[in-house]
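Heads up, one of the protein chains got dropped from this complex, but the rest are sitting where they should.
Naming follows writing order (A and B), and every chain is counted from residue 1.
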Amino acid sequence: MSLQASFWNNLDQVFVLLQHWIAGYFPVGLQSAVGTILAVVGILATFPGIFALTTVLERKGLGRIQNRLGPNRVGPLGILQPVADGIKSLTKEDIVPLSADAAVHFLAPVVLVVAVFLGYAVLPVGRNMVLMNMDAGLLFFFAIGASTELSIFMAGWSSRNKYSLLGAMRAVAQMISYEVPLLLSSVVAVMITGSLSTVKIVEAQSGFTGIFPHWYVFTPWGFAGFVLFVIAALAETNRSPFDLPEGESELVAGYFTEYSGFKFALFFLGEYLGMFSIAGFAITLFLGGWGAPLSVLGFVPSWVWFFLKLLAAIAFFIWLRGTLPRLRQDQLMNFAWKFMLPMTLLNLLVAGAWRFLGDGWLRWVVCSAVLLAAYVLLGRVLMRHQNLGARSYRYAD
Amino acid sequence: MIFGFSIAFLLTAALTVAGALAAALLKNLVHCALSLTVTFAGLALLYLQLDAQFAGFAQILVYIGAVAILVVFAILLTRGAGIAEYRGFSSSWLLGLSIAAATFALLGWAVIKSLPAETEASAAPAVTVQSIGAALMSSYVLPLEIVAVLLTVALIGAVIVAMPEPRTRKSGAESGGGQ
Partner (left out) sequence: MLGEGMIKGLAETAKNFAGSFVSKERMTTVEYPEERIAPIENTRDFPFLVYDGNDPMTGLRCVACQICEKECPPKCIYIVKSTDKKPDFVGKMQIYPTRFDIDISVCMSCQICVEVCPFEAIKMDTEFELSTTDRFGGLLYDREQLSRSNEHYHKIHPTEAAEVDARLAEEKAKAEAKAKAAAEAAAAKAAAAAAATPKQAPKKEPGA
């Protein structure tokens, strides 16, 4: 029994053990630096690999949703399509417009990718598998996320193109508007845990009652917080249905109209990596991070659970992209300020009430009732002037 | 350790000063705004090197994430993308130089005077985010509330200023002239 347990334990910690083993070959003074470099290499290898997989999954998934096959020529079932895409974007000519601001034009994708990769430093991928266990880890992530907006503005402005500029301004307005609900909806998890450190938040969700986990998503305020966080995350990363800034049918390609070849690939990479890191944070804050969903499944390695959850989140994002039409700019802004902000503030109150009502069924009933009533009422109030129903056509005589 | 400062500090300080100089001297206004962002980042790194995690990340979140964007939006919406024309040095450069030197001397004297007599090996007790939060909620709760009221006033004022004026029922010429 203990041999089996130690096997699963070793499998759970296999990457940590690998890191220590390699660092053991270096002198003692350099060991921590080498360990950090190995972890960075791990991040740099894993997440772009997931990016490559996601591009194929997205194209094939969207294709199946739209009753067509996705790409299936390169490799079996089209799995090697990212290789073809990578070669294509590397060999395309890098065109910089003559009147563009060359330095800023060059730096914009670099700033985006650097900022996005920095965000992975506080993501706990498994038990004891976080690059930097900072006390203010969550704050670090949101601070870095705010820097990505700057790179989008740089991209849009430096191209000296009205489509790019318009797209960049829309994108920055959208991202700033949705930062507020994003932060506020994550504050509930911080409140109940009592710490900004991502490792502590995951550990606080690793308990089980019976076989069910203590994930925050299974509480009323956690569920509301999760839904609001996911919506705000979609808007932050310019993902459908909030992809107006890069909507192909609206603005050519928005703020990356003037980018070609590798710089375009870098923007694409940065955007998808941002999506993964914010999905990773949604998982960390509300879905229990690397925790198992049922206590009997606790033997499966923690990093397996994290990546399974990440894959599920990615699949959900692709599903949403295939389903929902794009939101207009004013609809987007209305949604952020008139619906999401009040709901997140109310969620803060509800989480506080949860904490102080004490254990028992009362707090479940009260919190759920308040949130549900607020949701329905707010929905009714905001939609009262919109006569959405079956479409009626008026034909010219 | 060069001149008693660590390499990290020297590099960060050089970055900050270079960014600030670039922000003052560059011709293109948006380049100046972006160099200012580099200065903010350098300041955040300095805070982080002093183990003030909250201050460092708040610096990035507020200054780079909001103030820098505000500055570039202001440039965009008022001047457009034209390249600014300016002369290299103003005619009253001696007066400017002397005022700047006097300010620098005053600040330098204040900083040096506040340093402790001998450098202590042990650092000051770590100020965690939790202690900041506790302090804000207990001994500093009045300033917190006043700042909250101030922010609310600013928000309401911004909304009122940005709101389109309601059209009156009077004749079109009057409302047209009023607008």
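Assume a residue touches a chain if its C-beta (ideal position, glycine included) is under 8 Å from a C-beta of that chain, and two chains touch if they have at least 3 such contacts.
Please read all numbers here as calculations on a predicted model, not as lab measurements.
With respect to the full assembly, the chain omitted from this view is in touch with A.
Looking at A:6, A:66, A:99 or A:331, the residue that reaches the missing chain in the full complex is A:66. The omitted chain makes contact with just one of the residues A:95, A:308 or A:383: A:383. Contact between chain A and the unshown chain involves residues 61, 64-69, 72, 319-320, 322-324, 375-376, 378-380, 382-383.
The working rule: only the chains that are shown with their structure count from here on.
Computed from the mean C-alpha positions, the centre of chain A lies at a distance of 29 Å from the centre of chain B.
Listing the residues of chain A that touch chain B in their complex gives 101, 103-104, 134-136, 139-140, 142-147, 149-150, 153-154, 157, 160, 165, 169, 172, 176, 179, 194-196.
Residue ranges of chain B in contact with chain A, taken from their complex: 28, 30-31, 34, 37, 53-54, 57-58, 60-61, 64-66, 68-69, 72-73, 76, 81, 128-130.
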